[in-house]
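Report on one structure; see the data block that follows.
Complex shown without one protein chain; remaining protein chains in place.
Just so it is clear, A and B label the chains in written order, and each chain counts residues from 1 on its own.
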Amino acid sequence: MVSFLVRRLIVSVLILLAASFIMFVLAANSGDPLQDLRTTNAPNREQLIAQRSEVLRLDLPVPLRWANWLGGATGCLVPGAQLCDLGRTISGSAVLTVLPTAMSSTVVLVTGATVFAVILGVLVGVITALRQNTPFDLGVTLFSFFLYSLPSFLIAVLLKEFIAIRFNDFLVAGGRLSPGMVLGVGAVFGGAVALFSRGTRRRRWALFAIAAAASAATLGGLSLSGWFVDPGLGPVGLGLGVLGTAAVTVLLMDAWRGRLRWVTGGAALAGLLGCLLVQGALERGSWPIIFGVVFGFLGAGILGGFLAGGQERATAARIGGVVLTAAGLLAVVDRFIREWPAYVANPRVSGRPIATVGSETPGLTGDLWTVGMDRFTHLLLPTMALMLISFAAYTRYSRAGMLEVLDQDYIRTARAKGLPERTVIARHALRNTLIPVATIVATDIGSLLGGAVIAEHVFAIPGMGQLFNTSHRLVDLNPIMGYFLVIAIMAITFNILADLAYAALDPRVRVRG
Amino acid sequence: MLAGLAAGALALSACSTDDGGGGAAGSRSITIAATNPLTSLNSNNSEGNLVENGMVQFLTNQSSSFGYGSFHILDENFVLDPQEQIGSVEQLSEDPLRVRYTLAEDLEWSNGEPITNIDMLFAWLVNSGWADDAELDADSGEVTGGTVYFALAGSTTGLDTTDMPELGDDGRSLTLTYAEPYVDWELVNPIDLPAHVMADEVDMTLEELETFIREIPRGDPAAPAQVNAPLRAIADFWNTGYSGNEMPEDERLTVASGPFKVVDMVPMQSVTLQKNDRYPGADDIQFDELVIRFIGDANAQITALRNEEVDAIYPQASADTLTALEDLDVTILTGDEVGYDHLDLNFASEPFRDRDTREAFLRTVPRQQILDSIVKPVNPDAEVLNSQIFVPENAPYAESTARNGYDAFTEPDLDRARELLGGATPTVKILYNNENPNRVDSFQAIKNSAEQAGFVIEDGGSPDWSQLLSAGDYDASIFGWSMPGIGSASLPQLFTVGGGGNYNNYSNAEVETLVDESQRSLDPARVEEIKVLIDTATATDRFGLPLFQLPGIFAHNDRVVGIEYFGGQQNIIRNAPEWSLSAQ
Partner (left out) sequence: MSDQNRSAESPPPPQEFGDATPARGFGALVLRRFLRNRMAMVSLFLVLLLWLGTVVAIGLGPLPGLWKHDYSTLYPQHAGGRATLSLLPVWLGGEGIGLGEHPFGQSRIGQDYFAMTMRGIQNSVFVMVVIGGAGTVVGTVIGAIAGYYRGWVDAVLMRMTDVFIVIPTLVIGAVVGRTAGGLGIWFLAVLLALISWMPVARLVRAEFLSLREREFVEAARVGGAGNARIIAVHILPNAVGVVIVSGTLLAASAILLETALSYLGYGVQPPEVSLGRLISDNQSAFATRPWLYWWPAVFIVGLALLVNFVGDGLRNAFDPRQHRFRLRRTPGTRGGGRASSRAAAPPATEPENRSER
């Protein structure tokens, strides 16, 4: 294991070296860093050109300049010593100070997009696999192909128009949905449910009616009660959330039996009560309180489950932990959502919360909830733009994976044993579907980092992609190489992690030294 | 589960910000969008010489010799607008040229330190290159020996002939004496970054700095001296210490003399300026805070304006930008920028050695059509530019256009062109930037027309056009000059042999003499006359054709009142202190 890692690392460093050389040479030859100076008619043009040529060492041949850069970059390998030097930008900022700020936005963006794309993609992929060849499956497949073929800047422009501007207009106009809108959404939702289901035509029509009515009623109720202006989960939302988590947990762990039923029920009840109790403590946003709440719930759940679990105390502790942690997180999310009206009313936001540019409102200050909400409203659209593209790939992958797995002998064995279908899916099939998806995350990170170049351009997010794009326009090599270093190291790390994850998840793969 | 992840993502996103106090100061705040991010708080050195840096420093201090925190700015007609509350300028004598600068009483930097003539002395030291003893290679401009201390974005021309200034005893005045007359003496603006900060940097008091500067001998390239260590330290600080896009922890870097001071910088995102209460005209400013957000994409700027994330924008102008803005409920201001696109003929190239061929080619250029398709959709009042030296805002433009004859080249005259060619079909390679849609479209239009007259047009478009410009492997070139809109220092660059901007190898002895005279003349009327003569002589030589001034668009919502169009480098913020918030 260790020797495997060491070998991988050595090879990775060599790869990094070669790739950095290629990148440097290509970037250096891609344009003229003196372009702006050549066309100024400043009286001291020659002198300006000479100064910049000297700073950028344009007198040296490109490979030597690369060696120079490499010398500075190698210093970063020595921890503690102040040798790290990635050079300065044309405008004189040290790349080392520019990089971290640029990274923070991009990391949030790419992480968020990956997490949501994996969750939604796998969810939809698995569901379509289970409902193979229904109209729903066909619709989703077509839709994912469509997303897959959509240039991301198109998605970005559409998101800005429909989610940001229209939604903000909607809020400014009072936050009430029109009856037509409510009915329309209800019909669409009902249609999706009906297409998704299997059964007779009659059953489908019934499902359509029920689902459409229920969703239209919920939406209409929310709209009339002014929920869009002053949202929150409320006790009902919290209760549904906790119960839902409990149900999913029971399903996945196959724990709807004996004493575990009581443990689950108790955990759900305790979680709900706990949610309501900690609301006061969460009023002020601070990390210690948030972590305290979440880990407190986790600990309480594990302990309670362990004590109440009797013979199955291990399973019970897991159930307790999961359900109560979910409750704790829900409490935090609820508090976060309740920040909304105050945020919208903030004079710097002035009633139009969903932002189309930047990663924060300049000059906005406040506690964790305010600042967090600000980040949320700014990163929502770019994250969605990135997510929608990856989502398509994950959907198709997990659908294919699920179909493959369902065809395996051990699934047949499990079914033959008489296990209920949901146990077969949840315990046997799902896990094995997830194994290859784990490795895809690694390759997908690379494409997301590329996609971030465009998303950050369209949404004016000051991230790595933007840094690359603007530097590339100026043929400003040092920041380009700084960008390269970060993404290359990220790509390599994720690939090593993917290999390790694969080895960990799939017992058939061994990591050899 | 989803909820948990949402919280997790949130946690990630919020962890880099710290808690602050309440934020209700937004009500008297104006937010504008700029295209490129701020990179430095000193726009006067070569690293920081970017438009956006200059715009900020124009409000806090002085940039490229204009600024609210200094002796003058430009008014909307590109005429010097003296800033009386800062000080006054007085010409004492013409021969030798002596000029006295007097600061207003009780001026203070934003940190409370007084603004004195030592600040002016330091500004002179920086801008005159007094101590520089470097020898520059005539061709490449590279330093071959000696030292250049301050890496100026501007030029030392003019001030380099001044003697060590005399300081008035009142601590408020400074007198410059020029060894030679200097045409642009009025543009000299001896206020720069604060001297006390520089003194602090090398652990001197202000008085010690004064003595130190006074004792610096004039640099002599013929006999380079040892590097002056304290001066080197000060110059290094001035050259690089202000670079960076993060809010500096060092408060000295944001000390301002103008109506605003920088209070916050978020890298690549925004810069926040706050009213400087120590500025003499501070009470007249009707708002407290100016936020400049950086949005590179023109469409993103429009969306942001529409979503009320910014109050004013000046996006890259196009017909679509204009139409998109017209659909919104905003005020739109259009006009010309001082920069202009032009077609130059390479006098050293085979076909264009001959004046008739030059004229034949110029006769085919459809300038009106180019203007109609590129500029008119944005600025319906635009007219074909008829001068290589003046823009219509300049008073002598009318006289110059009456004499130089460019107006005869507004519409193509293909018959005359064919006649001049006499059946010849010269091949013309046109160099232009094919990444710039305006130039591409100009090229297409010229090509279409010139081919009808018998020219064979070779497409020399390249993203590396700027490198190719000086290489000379082309017959004609389309590119743009960015102009300050005032001053005469660019004449030798453009029209003399060996001038840095004379890419097309233009040479005319008469013009050389005129240019030479212009640089030493102190009589504004004579300078203008010379410029008209040069404009006419180059036109007669069939130097090339000015095509059009780039159009500009400003747009703002009804929260803000008082924004005026300005096509110069200070752009939308030229009259920022006059803005106000509408009563809502």
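Simple rule for what comes next: a residue touches a chain if its C-beta (ideal position, glycine included) is under 8 Å from a C-beta of that chain, and two chains touch if they have at least 3 such contacts.
All figures in this text were calculated on a predicted structure; none of them were measured in a lab.
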Checklist outcome for this item: Filtering A:48, A:140 or A:487 for touch with the omitted chain leaves A:487
Item to check | Listed residues A:136, A:376, A:397 or A:459, member touching the removed chain | outcome: A:397
Checklist outcome for this item: Among B:99, B:445, B:491 or B:563, contact with the omitted chain is made only by B:445
Checklist entry - What chain A residues would touch the chain not displayed? => result 4, 8, 11, 14-16, 18-19, 22-23, 26-27, 29-31, 145-146, 148-154, 157, 389, 393, 396-397, 399-401, 403-405, 407-408, 432, 435-436, 439-440, 443-444, 446-451, 453-454, 457, 468-469, 472-473, 480, 483-484, 487-488, 491-492, 495, 498-499, 502-503, 506, 508-512
Checklist outcome for this item: It is residues of chain B that touch the chain not shown, namely 297-299, 302, 318-321, 323-324, 327, 373-374, 377, 434-435, 437, 440-441, 443-445, 448, 459, 461-464
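The rule we apply is simple: only the chains that are shown with their structure count from here on.
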Checklist outcome for this item: When centres are defined as mean Cα positions, the distance from chain A to chain B in whole Å is 43
Checklist outcome for this item: Counting only contacts in the complex, chain B reaches chain A at residues 1-17, 19-27, 29, 31, 33, 36-37, 39-40, 46-50, 136-137, 140-143, 148, 151-157, 240, 243-246, 264, 266-270, 272, 289, 291, 293-297, 299-301, 303-304, 306-309, 463-464, 466-467, 469-470, 479-483, 489-490, 492-494, 500-501
Item to check | Complex interface listing, chain A residues touching chain B | outcome: 31-32, 34-35, 38-55, 88-94, 97-98, 101-102, 104, 107-108, 111-112, 115-116, 119, 157, 160-161, 164-165, 168, 241, 245, 248, 285-287, 290, 325-326, 329-330, 332-333, 336, 346-348, 350, 352, 354-368, 370-372, 375-376, 379, 457-460, 462, 466-467, 470
